[in-house]
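I have a structure I would like to understand better, so I am pasting it below and will then ask my questions one at a time.
Only one protein chain is missing; all other protein chains are in place.
Entry: chain A
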Amino acid sequence: MSFPSCVIIFVFCLCTLVGLQITSVGRGRGGTDSLSQKLHSENKGKTTELVVQGLSLVAVQGCHGKNHKDAASVRATHPIPAACGIYYFEVKIVSKGRDGYMGIGLSAQGVNMNRLPGWDKHSYGYHGDDGHSFCSSGTGQPYGPTFTTGDVIGCCVNLINNTCFYTKNGHSLGIAFTDLPSNLYPTVGLQTPGEIVDANFGQQPFVFDIEDYMREWRAKIQSTIKRFPIGDRLGEWQAMLQNMVSSYLVHHGYCSTATAFARVTDTTIQEEQTSIKNRQRIQKLVLAGRVGEAIEATQQLYPGLLEHNPNLLFMLKCRQFVEMVNGTDSEVRCFSARSPRSQDSYPGSPSLSPRHGSSNSHIHSTGADSPTCSNGVMSTKSKQSHSKYPALSSSSSSSSSSSPSSVNYSESNSTDSTKSQQHSSTSNQETSDSEMEMEAEHYPNGVLENSSTRIMNGTYKHEEILQTDESSMEDSCPQRQLCGGNHAATERMIQFGRELQILSEQLCREYGKNTVHKKMLQDAFSLLAYSDPWNCPVGQQLDPIQREPVCAALNSAILESQNLPKQPPLMLALGQASECLRLMARVGLGSCSFARVDDYLH
């Protein structure tokens, strides 16, 4: 009886902690913009001429290098994004030239590029000739050893505590600067002829084990989250967590689990049992693609609800039309000679939980999977398949950072229904216990034959679909036909389409133009333009996954009408956490890159 509940509780406890730790935890978009880091010479030095060749920098003849005014610096094309958490680059001294007056460091935009880094305000450097560090000042502080031809000098900016340390040949030299400002550019300066350096922004392996350093900080941030003090409010917390779990179960209509959970934890469920079951039944109908029946049931159980929500009704009807095309809606199914089972393209319905409801789907895709470190040194952790160093052209930060994952996301949506069918058939076995329990249930006011719905509570992982190999599925696809291939059903569908068109026009008259509606209708009708609707540009509408947002919207509306929260608090907390992390990335709090909501969702 408590089969999924223990798993769920564990997961939820963790995400709740994230949700409530809003002020100090976050995660970043991952500064993809600096993946394309190169050296860039803006310098128009009077005496020193620097030649930038890709990532090499050469001080050429003609510079005298007699005093600091003869120096010249170049900086990378992009500043270090705060959201990357930890930033690292290395510079190899190919030749120390005449005197080896070289400086490696950081500088803000607008800093004088005719001097070695460190001399001016908002400029920081480590110089090879004396091993001193220069913190916006003409006088250096003893810092580390000198460096010369053959040495590899690394510079690491920690954006979590705003410090910087250098490395020499893979050995950390200790903190050089603290309280660094944001938006600094990696900078290299040379002064005497013949000095040559190569910069490495991650295109080659680093000498210093930066991975290990990042591991330490990831562990630090995560232990801060885990050890967030709750003091003597432990009891309060437990009750709150239990409520969150309970409300989540109730929200999604996991009736028996919710009851079992309430019994074990000694809590009460606000909503009545029958109400939960009714909602559950309606949800099952939508998820099974039997939208017509779902509308009927809603009108019967919650009179007036759809009348007050014309937008929702329109959405449902559009979906119903799509399902008719699909051949799953009961209005067309009654014509079908096929057995209901094989026709049911959605036997194991996904529970809504992994998707976090429709309103959260964008959160899922917004950079959640983008690499946390700008120069890609940690992107190995990311499951995404996009390249570490996508392109050498700069990709601007906010918009593009989310793109890789969202591309993947939409791919998954366009996968045809059989894929989920295959998947769910495997998960059928794993969760057969739950299925049996569901079948044994009795619905006192059931309009519906219990045996025909094989919807279960089992967990359905959105990610698993992502990982399924698309091509391997193509052949196993059974032949599908419009409205199940039945002529009468097709007639009915066309008639229904006309009714839908009329409804749309009616809504348009009453409430004014609605572009969303227009688009929805257009998409739905477009299906008819193709001989094989399942393999057409708008074919993804037929994917059973598309039932989920409709189902969620209907469920929320019902709950709202009963004066219950339309979103479970758990989802709110999760959404808040994700939003908070994005906010942190925006305002430059580096720690956000080492705390990912995904890490806490198992």
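Basically, a residue touches a chain if its C-beta (ideal position, glycine included) is under 8 Å from a C-beta of that chain, and two chains touch if they have at least 3 such contacts; residues count from 1.
Going forward, contacts and distances are computed from a predicted model.
For the chain that is missing from this picture, which UniProt protein name fits: "Large ribosomal subunit protein bL20m", "Signal recognition particle 14 kDa protein", "Potassium channel subfamily K member" or "Armadillo repeat-containing protein 8"?
The UniProt record for the chain left out of view names it "Armadillo repeat-containing protein 8".
Of A:G150, A:G174, A:P205 or A:P537, which residue touches the hidden chain?
A:G174
Which residue from A:G144, A:G253 or A:P533 sits in contact with the chain not drawn here?
Here the residue in touch with the unshown chain is A:G144.
Name, in rising order, the residues on chain A that touch the hidden chain in the full complex.
Counting over the whole complex, chain A touches the hidden chain at residues 144-145, 168, 170-175, 209, 212-213, 215-216, 218-219.
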